[in-house]
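Note that one protein chain of the assembly has been removed; the remaining protein chains are unaltered in position.
Order of writing sets the labels: A, B, C, D and E. Residues in every chain begin at 1.
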Amino acid sequence: MSIHDDKPTILRELSHFDGGLVLDGHKDLSTGKPVQPMPAVKQYIVPLQQHIGAISEPLVKVGDRVLKGQMIGRPGDLVSAAVHSPVSGTVTAIEEHAVPHISGLPDLCIFIENDFKDEWVKREPLGDEYNNRSSHQLRNLIRDAGIVGLGGAAFPAAVKQTEMNVHTLILNGVECEPYITCDDMLMREQAEQVLAGADIIGHVIKAQECVIAIEDNKPEAIAAMQAAVERDGTGFFRVQAVPTIYPSGGEKQLIKILTGREVPKGRLPAELNVLVHNVATAHAIHRAVYHDEPLISRIATVTGQGIAQPQNIEVLVGTPVKDCVEFCGGYTPQADELIMGGPMMGFSLPSDDTPLVKASNCLLVMAKDEIHYQQQHMPCIRCGHCVEVCPARLLPQQLYWYASSKNNDRVQEFDLFDCIECGCCAYVCPSDIPLVQYYRAAKTVIRQQERERKASDLARQRHEAHQARLERQKREREERLRKKREMLKDKEKGGEKDSKKAAIAAAIARAQAKKAEARKAQAGATEDKTAETEQEQSQDNTEKPTNP
Amino acid sequence: MTEYALILLGTVLVNNFVLVKFLGLCPFMGVSRKLETAIGMALATTFVLTLSSVSAYLVNEYILAPLGLEYMRTIMFILVIAVVVQFTEMVVHKTSPLLYNILGIFLPLITTNCAVLGVALLNVQEKHGFLQSLFYGFGAAVGFSLVLILFSALRERIIVADVPEAFQGTSIALITAGIMSLAFMGFAGLIKV
Amino acid sequence: MIFKRTPSPYIKQNISVQQMMFMVLYALVPGALASFYFFGWGVLFNLLVAITVCLASEAIILRLRGRDVRHSLSDGSALITACLLALALPSLAPWWLVAIASFFAIAVAKQLYGGLGFNPFNPAMVGYIVVMISFPLQMTLWTAPMGVDGGWPDFMTTFNWVFLGKLPYDTTIDSISMATPIDLLKTQLSQYHDVFETRNNPEFSALFGSLSGTGWQWVNLLYLAGGIWLVKKQVVDWRIPVAFLASLLFIANLFAVMDYSTNSSALFHAFSGGTMLAAFFIATDPITACSTPRGRWIYGAGIGALVYIIRSWGGYPDGIAFAVVLMNMAAPLIDYYTRPKVYGKQDH
Amino acid sequence: MKSLFLQYRKSILSTTALLSVFAIIGALMVGLTYISTADDIRRNEELQLLKQLNTIVPAELYNNDLLSDTITIKPNTLLGTSEDTLAYRARKDGKPVAAVFSSIAPNGYNGAIHILVGVFYDGRIAGVRVVKHHETPGLGDAVDASRSDWILGFNNKSLDNPKEKLWKVKRDGGVFDQFTGATITPRAVVKAVYNALLYFNENREKLFASNGKAAGEKTADTPPISKSESSEAGNSKPGKATLEQQSHD
Amino acid sequence: MTDTASITKNGLWNNNVALVQLLGLCPLLAVTGTVVNGLGLGLATMMTLVLSNSAVSLIRPWLKNEIRIPIFVLIIASIVTTIELMMNAWFHDLYLILGIFIPLIVTNCSIIARAEAFASKNNLLDSALDGFMMGLGFTLVLVVLGGMRELIGFGTLFSHAHLMFGEIGHSMTITFSEDYPGFLLAVLPPGAFIGLGLLIALKNVIDKRKAAAQTVVLQKVEAVSS
Partner (left out) sequence: MLTVILTLAIIAGVFGLLLAWSAIRFKVEGDPIVDQIDALLPQTQCGQCTYPGCRPYAEAIAKGEADINQCPPGGEATILALADLLGVEPKPLNAEHGEEKHLPTVVRIDENVCIGCTLCIQACPVDAIIGAAKQMHTVVESECTGCNLCIPPCPVDCIHIVEVKPTVRTWTAELPDPGPVAPHAV
């Protein structure tokens, strides 16, 4: 696709994406109070992987003292992110611990005991100076600050901002999932900072405009952002209300709404000259640039009827979930399930021992009567309701059939990997099939097979190399044997040195026999006459070493 | 023209070779597990069937009939078919590896597809001329292809179904073919003869 | 608090398969009542036998397979199969015919494939075809509709015939049964009598109503009403009935305009036989229909065309069952080739 | 290409030879069998035809060679035929006994019904058989003698037994049974048989006219009954007469 | 694997042409309207199988890859034509009924399959035996399927037996009920498919029972020995 320099990327009239749902928002639950800063707690658990990409490498040892904001894990690869200590204190352990991951598996975490001194590492805020810095320098800054996308996927922001040809920055303040209000509250309370962050991103990617998209069920946020935009007055920003349809906050869906075009399959939004960032990401970048503060805190919504005082809290990354819950008044008696994320895309936590991470935008504790429990599901009746709501225009029922029969070829042919796991299909399915779970299983299994295939390709290469080496060695050995025999024939009398030579020959023969054994029957057929006789002769010799 | 259209309609729908006339059932059952292979088989069979229908007609008309050797028909026809198939296979194998990848494994199977010999023999029985033989062969092949492809798509669905154990596999496939044949009876009487 | 782990999403739209099935049953009621009114006790007996045999076969097979009988029976799908079958079969069908059709529908066409959700063919229609080709004689035994000379026989006559195969003294089955308008028109046309001749023939004219056939038109109208309600409730997909009716009417009209003396009118096709029942209740069976949006258009239109072809030129009087099963057969392939273009694959 | 051939000459030739040898062996086997069975087969085919004709005109009623005493009938509207057909003539001691000829009822439920009608010289029906039809199994196919005895009901009927008005199925006020639920098929057959009688009545003498060659002479070829084949066989062989096209109103 | 017992078992059950290999389906489904038709074609096929297997086994040394198949079909076609001529001469009525399916024995996939898979690799005796057993297995299925269809479709068994057995055949016909209305489905094409499907399911059930019984026996043996 070419670059349309003169065409406006963003339509004046909104478009729409296919499918989608109108959901009950339940947002009032947590917007009653301003964002509450959460006081520090005793222990923090910082997972080394809180982002997409390679796991970070720990920079500290057990017993080290760390300062607040100190980098304690460095990016493990190009696509990776740094992690920082949320408080000053001591590293008490580096070990596997429950993390908020859908698998429920533990992962490597750094445990830090707070000394409550709140000692920061040395900070050198850049401030407005960033205007004089190159994109490259700013990206380094963002990367070192460990900033990842806070819209859900936690993709390292600096990597995302290397995209070329981006004219338009879209700030995603849609927040389409029910219950979640952290972006809403952020925009209401810190509109200026969000804009400042967006300005920095705009500077990095050399954008010409920035559209802030907000669902029309958040009038306060729209008003706040609008006011800030007017105060800014540069004309760089524009606030755009979008209809409340789940999942309009999905990157691809939002792009479709705003530009009327679809990101080509398998390509990036940059193809349409846009870049999407969550408002909280912009805010985090603002903090990094103006306060030299890495991403060690975020706003999270703690909500649901299972929570005594639903509200938004500003919380340090690594804070155990149970402390957050306690801060919000604890569980109510009806509390039934603890969910990280929203009710559509979140996943339940096996315990509240796990820490909150960078991507944790919501802690949802649902009560028995508001949660829908998956019963044993009925077979798919192919009603097609799921097809109607799928925003990716997939055939969820077909994916389900293939996934459940482990037909990995077909499931991929039907574009499984284009599924954004939004859950719309499962929401409407009259048979109550946990569709997304099927897709997730299929996706992880296919990825696993991909890894296995790579491993087996490697093994094949190594095996072939191994075979070739054996072959070569055999040839060389035969050559040597032949020469030796000739020599022996020449010097029939000189028997002194023979014993040594015989010993060497025997050793070689022994090795030969071993290999033959390893290669089993096949060897017998290919071995030539001399080798065979050698092998027979050497049988006796090899007896001993194998049975010590 | 109507005559040829009627031949086509008759062989494809009303007297479908597989479901009504019971010819070509082995490949119908054997290569219908996957849609792609079914399509490959359909293409290969269409080619061979049409070609051998015409070749057999020529052999019958210009060699057997003049020499009064009608009773050698079966032998001659099958020989012609075997050679057409074998030759096609070798040529395709060498000249178009891509096509061979798609059709290759099916070609040898076609020799023993009853439909091929059946068409040749029926052409004689029905006293078809050259063009009629051509259309008859082609129609038979299209009819075969149509139900083969439909059947394979169905089978891909059935394989996921919760079929009782004893019926899994070929059993339910045959029953499905039975219901297809049931449905094809709806075309009975379309062509009043 | 106990930490449960269940998969997302945690909220849900509230309509279940069972509810859908029962809504279909409710929507059938007006048409079924009309059917009873016009065709008499036979309709009731059909329903009785079909429901008994369908539920019993389903229960027995589920029990044999060690499945949860209660759970599966209560989903209501076997009940729909039974009702649709009973309403499609002729009103003077002997009980064993209804029983055989029901058994085939449930045991072979549904449960051999694993039951609800897995059967590729419409069970009711497979049952219908089985008896249609096996017992064509009994499949023509319709009563004269209410409003036609003689009307339908009384309870005891019907009962004796349906269950015991006995007829009152000096009546033959020919004298209490009567061809349906579709069949009549078709046989008359095949004997070179044109449409007007037939409709105006004093022997038959009472059988034809203003739209199509006496009784038949009302039955069809009420199924249409029930169907529209189902569409509104989003239980059935609107594309299939629309495509079906559009294609049937279009083709019928095309031929009627070309030669109105030997082709019956589009309205006649729309309101006779099982047209409306098929359009809204049978073709729409989600399990056996296409499930992609484009596929549903093709599927519905295909049924419409096939119905017309079989009705007009085929050997069987009403082509609905054949047309439906033929398109069932093609559904997986159609689905495969009518996948919507996934997000981002569309060319702009 | 030539070099290729030379290069592999031995292999190519041996392949060719091998296939030829097997072909020769096969041909030998089949040829020998053919020679030894040819007579049996021919006799079988004749017997088959004769057996069918004898169900209409019993063998004891005639003593000529039915199969070779034939006459070709040109296409005729009363018979519904559009191609030449053969009539077989039974004679006892040279006197005409009966003729068996084909007729087609065009308006069966599923298309044309091909029948064979045998009529005694005096105009009574000797027998009727359906030889080819597409009627619905279980319904219209009862006209087939192997399905029901209905077709035997024509035996001994003639143009005025019953009267013309009654040459109909009962439903239409005639004397012939229909089948429950199926009137079309019997109606069509009754009509066709009646027309066949009409035809016979008009052409009786011509039908039995003897032709040049001796009536009892055996011919090598046995004309089969079905219409398409009979035309071909009937034209070329000697010893056959041809009945010219008639027009009727 | 080539001992007599296993050849027999393979042919009749484990590797039955019709039920397991699903070969030779066309004649299998087309002519099984009655028992007698099935039996007739079964015997003809069996004869062909024995002869073709023997012939192929005999000519093993001369087989060449590029003309292997043509030679097989030549042999088979010669045998079939011979049989066809003989049937025409001696069982004419049956010949008429079996119709096109006699020459089609040539393409009965099972015959060439046996030639390829067995006869071209084994000696004469084994090949002939294999042909016989495969043919017998095939015939059995033909007869059983024919019986099923005839019984359900017409309510008779062995009707038209005179076509094969001559006049005494007439007395062999068993009619179960004079006024059986007939169930056409069974004799029409769909019935053939469904019938074979049911037969295969039956075989599956029996196999499973046998396997279950075997494991029980094994367990018992183990229990006793331990």
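Throughout what follows, contacts are C-beta pairs under 8 Å (C-beta built on N, C-alpha and C of every residue); 3 or more make two chains touch, one makes a residue touch a chain.
Just so it is clear, the model here is predicted, and its values are computed rather than measured.
Student: Tell me which of E:L29, E:L74 or E:L142 is the one touching the absent chain.
Tutor: Among E:L29, E:L74 or E:L142, only E:L74 touches the chain that is not shown.
Student: Touching the absent chain in the whole complex: find that residue among A:H136, A:K206 or A:K406.
Tutor: Hidden-chain contact among the options goes to A:K406.
Student: Pick from B:L121, B:V147, B:V160 or B:M180: which residue touches the chain that isn't shown?
Tutor: B:V160
Student: Residues on subunit D that touch the omitted chain in the whole complex?
Tutor: 1, 4-5, 8, 11-13, 15-20, 22-24, 26-28, 30-32, 35
Student: Under the stated touch rule, tell me which residues of subunit E contact the chain that is not displayed.
Tutor: 65-67, 70, 74
Student: Spell out the interface residues on subunit A facing the chain that's missing from view.
Tutor: Missing-chain contacts on subunit A: residues 49, 55, 99, 101-103, 105, 107, 374, 376-379, 401, 403-407, 409, 434, 437-438, 440-441, 443-445, 447-449, 451-452, 455-460, 462-463, 465-466, 469, 511, 514-515, 518-523, 545-546, 548.
One rule holds for everything that comes next: only the chains that are shown with their structure count from here on.
Student: Considering D-E alongside C-D, which chain pair is linked by more C-beta pairs in contact?
Tutor: Counting C-beta pairs in contact, D-E comes out ahead.
Student: What is the distance in Å between the mean C-alpha positions of subunit B and subunit C?
Tutor: 34
Student: Please tell me the distance, in whole Å, between the geometric centres of subunit C and subunit E computed from their C-alpha atoms.
Tutor: So the centre of subunit C lies 41 Å away from the centre of subunit E.
Student: Going by the touch rule set out above, which residues of subunit A reach two or more other chains?
Tutor: Residues 379.
Student: Could you check subunit D for residues that touch two or more other chains and list them?
Tutor: 23, 26-27, 30, 34, 109-110, 137-138
Student: Please give the residue numbers of subunit D that touch subunit B in the complex, ascending.
Tutor: These residues of subunit D touch subunit B: 23, 26-27, 30, 34, 109-112, 134, 228.
Student: Would you pull the subunit C residues touching subunit B in the complex into a rising list?
Tutor: Residue list for subunit C touching subunit B: 65, 108-109, 111-115, 118-121, 126, 129-130, 133, 306, 309-310, 313-316, 319, 321-323, 325-326, 328-330, 332-333, 336.
Student: Spell out the residues on subunit E that touch subunit C in their complex, using ranges where they run on.
Tutor: Contact set of subunit E toward subunit C: 181, 183-185, 188, 190, 194.
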